[in-house]
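A single protein chain has been omitted; all remaining protein chains appear in their positions.
Every chain is named by a letter (A, B and C) in the order it is written, and numbering of its residues begins at 1.
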Amino acid sequence: GQSPASYVLRFSCPNQVGIVAAVTSTLVQLGCDITDGQQFDDRLTGTFFGRIEFDALRADLGQQGFFDGMTPVLASFGATWGVRAVGHLGRVLIMASQFDHCLVDLLYRWRIGELPMHVAAVVANHPRETYRAADLADVPFYHLPVSPETKDDQEAEILRLIEELDVDLVVLARYMQILSPDLVERLRGRCINIHHSFLPGFKGAKPYHQAYERGVKLIGATAHYVTAELDEGPIIAQDVERVTHRHRPEDLVRTGRDIERRVLAQAVRAHLEDRVMLRGGTTVVFSS
Amino acid sequence: GQSPASYVLRFSCPNQVGIVAAVTSTLVQLGCDITDGQQFDDRLTGTFFGRIEFDALRADLGQQGFFDGMTPVLASFGATWGVRAVGHLGRVLIMASQFDHCLVDLLYRWRIGELPMHVAAVVANHPRETYRAADLADVPFYHLPVSPETKDDQEAEILRLIEELDVDLVVLARYMQILSPDLVERLRGRCINIHHSFLPGFKGAKPYHQAYERGVKLIGATAHYVTAELDEGPIIAQDVERVTHRHRPEDLVRTGRDIERRVLAQAVRAHLEDRVMLRGGTTVVFSS
Amino acid sequence: GQSPASYVLRFSCPNQVGIVAAVTSTLVQLGCDITDGQQFDDRLTGTFFGRIEFDALRADLGQQGFFDGMTPVLASFGATWGVRAVGHLGRVLIMASQFDHCLVDLLYRWRIGELPMHVAAVVANHPRETYRAADLADVPFYHLPVSPETKDDQEAEILRLIEELDVDLVVLARYMQILSPDLVERLRGRCINIHHSFLPGFKGAKPYHQAYERGVKLIGATAHYVTAELDEGPIIAQDVERVTHRHRPEDLVRTGRDIERRVLAQAVRAHLEDRVMLRGGTTVVFSS
Partner (left out) sequence: GQSPASYVLRFSCPNQVGIVAAVTSTLVQLGCDITDGQQFDDRLTGTFFGRIEFDALRADLGQQGFFDGMTPVLASFGATWGVRAVGHLGRVLIMASQFDHCLVDLLYRWRIGELPMHVAAVVANHPRETYRAADLADVPFYHLPVSPETKDDQEAEILRLIEELDVDLVVLARYMQILSPDLVERLRGRCINIHHSFLPGFKGAKPYHQAYERGVKLIGATAHYVTAELDEGPIIAQDVERVTHRHRPEDLVRTGRDIERRVLAQAVRAHLEDRVMLRGGTTVVFSS
């Protein structure tokens, strides 16, 4: 026999007694076997979050059968929900600027099958030859330069690509342009950014020079969903590394690159595995 | 009104379709509201593990009512299971030898209410005055020295204490004596030990001197359930810290102390919060 | 024969060619054997920092002989410097408020000989019975409550104690009172504080509740020299731990306690081992 197809179901709703029982009983009726589950009742927002992995054991249960069975149950709880096959490849659009370390890293992880995604396109405000180190071979590449005058048109073009290419997730891989509030709103919960973090934190230009002058001992990176408040969106993943007084600004930048690429990849993986759920201005990130 | 009583239910059984639905439907019938859930189907052993936190909303649901409702359901799946009130204090017996850093640490965490436990007794093979730094005030202390001739009697006395004091968990807080296979078997899954770990690992006496001579760069500690194979039992928690060529053996010992006490406390917490479940020679540790 | 006495020499001065050669040649003339050395030329401030450990091989070299030989050399470079015996115990005054985890931890580390210090006194704005878990046995304890009206007198009393007890280092072990600018200035470079850190950082009251509401994924602690700008002094040590959406404010506080006590102990050790040197608003921390 064949091994059964595996799926991930996730849902959130105002907390009510019975949601887990209703969902899992429906799964039983549909011939599904739970292999992993995580649930969380967030008292802060009064929201219940659930994520369930299951094997579909009945060969005759089609997509339609599943939706017919599950939709009314989850609707009765007012839930937002989704289901996808384990191994389904999310369609990703990567945006890049001058620095390509995150772009190169994501493309490599994709090429070796490490991230459950298909790179639908790369959009950059620098020309293709900027990214010689990136394995762009068969990836549609769009050079969309941006200036104050052309920003509206550029963003319209990005949106058109997102729709045309049926993009699930936009990844700002060190894309150094600020998106307009309108574009941010349209990409709510499906656009991930990476930026540096310092302990203690501070604002302003030339952050690595500031960090050097303040003698910061820990530098890090934060991956978050993009919101209108710059670099303040719901956090998905973070990490830090120790630095010493011997680290000059260029050493801090280098250390930062390493953290940025691994934190961004962690966040993209968590999103694509449906382990991240929005919870007000923050997130629930279920354990891998 | 009063806030409802909260409980933790955990169970494991050979994997079968329907266990989560059956348990959660029963919880609904008993008027219980799930606030946290984690489930895991271990394909390695074919065992399903579940942990559910819930609020009991019905004032009239007594302990008997809960057991009357839940027992037949879990029995029908052949499950091993347990339930306890959140905040219930597990009764702990701590065993110590010459070094008291883990003992002192556990007692302090208990005193400030950080660990959900009651220290039922401290047993040591050194006299009480060895532990001047420990806050033993009102804790029953038993000095049970041990020699090859007296080992059987000493262990019989330990077992008597465990029964008499209704001990749920024995913690070997750097207790440097090897327990007999018989005592180990009787304490299966409820006796936690802490020991040093090195990367790369090695065996033999004077481990910190060996680590120094081999120039180990990471030293750590492992907390595990005690089994007949010395220091090889199912792992609950681990951590490491970096060391350098400047660390002499005494510096490695000092660094090790810090790791040992925090890893042991993590493991004791995880056990007392019912987040650890045995899975063959290893464990499932649900996320906190 | 006896093993030779070991010393730590440290110095800083405006960078000039020849300082290391002059110091180390003088050490040779005085019969001293270098066992460890670290030097750093800080281009940001134009300051040179050095730390040298050495064994004094000549039995007849007294303290006077060392100073007679070394003083003119270091003076000619305009250096600030100091020397002390390895193993010399710095005299420490610990200040505490309501929470005693850092106090208890420092006292324990001192009792087992882990920190090269003598606790000259404990000063608290709460009465002695607050600290039942602390091993205060033979430590002079001063209850110095503070109110807006009595603050000047209280600080005068603290200063009197510092002088009378010949205190080298003041440790604010979660002392929750703000020191006056005058006291801060008098304790410049010899008063260490510990406070919580979050990534991203934020200001204001009830920090752990804020951290919970913002869904912070990393919490940490920073040990720094006290300066007039609250919690912004030169950083000595930092660390972080991961937390999840399951951590409620009280869990964050608990995690914070663990980080605070180990980071404060690290900073106190680094200071007492003469590995920390002030460098403008930041520090040089030589490796251990």
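The criterion applied here is as follows: a residue touches a chain if its C-beta (ideal position, glycine included) is under 8 Å from a C-beta of that chain, and two chains touch if they have at least 3 such contacts.
Note that the structure is a prediction, hence the values are computed from the model and not measured.
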{"item": "Sole contact to the chain not displayed, among B:44, B:137 or B:205", "value": "B:44"}
{"item": "Contact footprint on subunit B, counting only the chain that is left out", "value": "40, 42, 44, 197, 199-201, 212-218, 220, 222, 232, 234-235, 237-240, 244-246, 279, 281-285, 287"}
{"item": "Residues in subunit A touching the chain absent from view", "value": "36, 101, 104, 108, 111-112, 114, 132-133, 135, 244, 246-247, 251, 254, 257-258, 262, 287-288"}
{"item": "Touching residues (missing chain, whole complex) on subunit C", "value": "15, 17-21, 24-25, 27-28, 31-41, 43, 50, 57, 287"}
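Here is the rule we go by: only the chains that are shown with their structure count from here on.
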{"item": "Top chain pair, ranked by number of contacting C-beta pairs", "value": "A-C"}
{"item": "Separation of mean Cα positions, subunit C and subunit A [Å, integer]", "value": "42"}
{"item": "Per-residue overlap in subunit A, given as positions that touch at least 2 other chains", "value": "40, 287"}
